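One protein chain omitted, others in place.
To keep things simple, chains are lettered A and B as they appear, and every chain counts its residues starting from 1.
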Amino acid sequence: MPSLENITDDLDVWLYQQFGATATFLIESVLIALLAIGLFSILGLVLIMMERKVSAYMQVRLGPNRVGPKGMFQTVADTLKLIVKEGMTPDGADKFLFNLAPFIVMIIAMVILAPLAFSKGFQIWDINIGVLFITAVSSVSVIGILMAGWASNNKYSLLGAMRSGAQIVSYELSAGLSVIAIVVLTGSLRISDIVASQENGWWLFKGHIPVLIAFVIFIIAITAETNRAPFDLAEAESELTAGFHTEYSGMKFALFFLAEYVNIFIVCAVGATLFLGGWMPLHFGSNTQFNHVMDYIPGIVWFMGKTFFLIFVIMWFRWTFPRLRIDQLLNLEWKYLLPISLFNLLLVTLMAIMGWHF
Amino acid sequence: MYRQTEILQDATQVSPLNGGGDLEGAGDLIINVGPQHPSTHGVLHLVITLNGETIKKVEPHLGYIHRSIEKMCESLTFRQFIYVTSKMDYLSSHINNHGCCLCVEKGLQIEVPERAQVIRVLMDELTRLASHQLWWGALGMDVGALTPFFHAFRERELINDIFEETCGTRLTMNYMVPGGVMADLHPNFQRRVHEFIKQFKLKIDEYDELLTDNIIFKNRMQGVGVLSAADAVSYGCTGPVARGSNVVCDIRKLYPYEVYNKLQFDEVIETGGDCYARYMVRMKEMRQSLSIIEQLIDQVPEGEFQAKTKAVLKLPKGEYYSRVETARGEFGVYIVSEGGTTPYRIKFRSPGFSNLSALDHMARGGKIGDLIAIMGSLDLVIPDIDR
Partner (left out) sequence: MTKEELKNKLTEIIPTATLDESSEWLSMTVAADKFLSNAEIIRNHPDLNFDYMFSLTCIDWKTNLQMVYHFTSTAHRQPLVMKVELNRTSPEIETVSHIWRTAEFHEREVYELFGVNFLNHPDLRLLILPDGWEGKNPLRKDFEDAVNMIKL
């Protein structure tokens, strides 16, 4: 059965035979870059479309339905519009930082892609500190947002950026602690090891209630980290018009918009990898017959299915809940989520030491 | 709670404005909210002074859509000026027209036929429902939940359809004239209203599920923007804003007009004085309005829908004041007549204007998010404030 792993391996071997080691590395780098950019553009289109359709469904309306069949090309049309729009820089803005900020946010989103395993062996960089890499790099995106807010020379932007700074720095903690819960159980930071450890069942099922708690906290924390409702205080359109990207227009705005959706994809992919087994099909212990049936579904389908399920959950939050206030947001993290995750981590550690999980 | 908001138990003492003179300190951030802002619901312009996220002062700047309706009315006849008033509080246009008609009828001592009275009350209550539905959706948007807006509009469309059939228009109806109503009810009216009642009774529970019981929503609204009873009276607040602060002020109960004294309904009073109390008042009022409509819809008496009036109305010399309860509070019409065909001076006492004046008092010490929630709970309609 052809799998993504075979394809990449064959390609690698063939390139090596034809061009030698250095050229292979270069060609593969270019290929990966093209694939990543391609993935991002497709993700942008698909996720924005999905968001609009999900929200339309929840709001008893139809959503985009004019451009293309069932409005499929609405996002393409919107992107075209944004490309031809003038990218204005306001007077009094710090021009260099103002123009740099959207690219930083975008680049960060792209860099986190590196250690993600899309399917067995289909991974850009299986670094041995994969999880740490993701947590570390994702917290850099706050610099881009702070930069955008500061450089815009707009009070709304500044307030939005400050909120976002406080929010992302706080929620990094809970997200990190939830991730560590899984790391404690697997004993490895490498993504491929974490996925392999779930061969006899996903951590969500194997880890009893502590992992379930970690999962819930992780979902809450990543919703906050990606600035999505009900934690969208950084852009809170009814309070700060658009928060840190108030002054952005044209393609620079589109980059922020795209980065938001790419970030959602990435954090959901991380969640799916850590708690729901990544590309690993649904396995139940040593029930080999059932596991074999599940193996017929390719890993990439499992991975995308889980990721998009989590994305749907996050969209569901957005279209259902009202927004928190800034002090309530920070209270939630520092008074509830952080203590709970710390205690939870202890439980998970105890569980890992005693071998109480399946 | 981050802020100790006390509700004055004594309620006889007007609380002082916190803050006082030295407002413009170092490090204050002054922000213009509006006139173009997603949550000011129109062209309201607020200049807010912030210390970090905390509000130190809110200063409304009005007039972006001031049309000087009072001046305009001075050159319109007693029949014509009523149509201009639809454009003031466009969400309660029936009730605005109603107030003006009552004032002219008071001056001319016109007896309105019973059928017209019942039709007027029905239309008033439908308007109140439509207005509260829009408020409910918009409040949801203000606190960041976008879905309620569309759900509210689904039912509001039904009311607009009912209005369209009978009155010909959907927003500024101009249906009431001195002596009765412009035209008789459409034959479909009763059936349509019954259909609406049936649907809305199911959906109002859904409204509760979506927002009322939501924990985030409760946290955003409870204890926010507290207005004590004495302050509410001092600021001249009326309608759901005052009733949320435990002030009895429903004109329909205190000074019944038309057939309100024959109807069974409760004046909704909440004691909290915060945004959630104001919210609950409106939610309960929707149910009360629904019950009023149910009582009247099958009891519309036969007869004339308009009293016989002279073609040219001349109010005797003197002054006339009438008031009605709109969806936002007490709407007063003060006409000074010199005996001619046009009013000498006309003054509209709009509920929004007084309610807005309490905004600064309520918002001080809160966060930006609180200000938005308070504005949402005040249910401001800017043309009503600007006139």
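The working rule: a contact is a pair of C-beta atoms (placed from the backbone, for glycine too) under 8 Å apart; a residue touches a chain by one contact, two chains touch by 3 or more.
This is a predicted model, so every value here is computed, not measured.
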item: Omitted chain's touching partners, listed by label; value: B
item: Absent-chain contact - pick from B:F78, B:Y257 or B:F353; value: B:F353
item: Touch with the omitted chain, as defined above, among B:S234, B:S291 or B:T309; value: B:S234
item: Contact footprint on chain B, counting only the chain that is left out; value: 14, 60-63, 66, 68, 70-71, 75-76, 106, 230-231, 233-236, 238, 247-249, 254, 318-321, 323, 330, 332, 334, 336, 344-345, 347, 349, 353-354, 356-358, 361, 386
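Going forward, only the chains that are shown with their structure count from here on.
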item: Chain A contact footprint on chain B (complex, rising order); value: 2, 29, 31, 37-39, 53, 140-147, 149-151, 154, 210-211, 214, 216-217, 219-220, 367-370, 372
item: Complex contacts: residues of chain A adjacent to chain B; value: 55, 58-61, 155-156, 159, 163, 229-230, 232-233, 236-241, 319-328
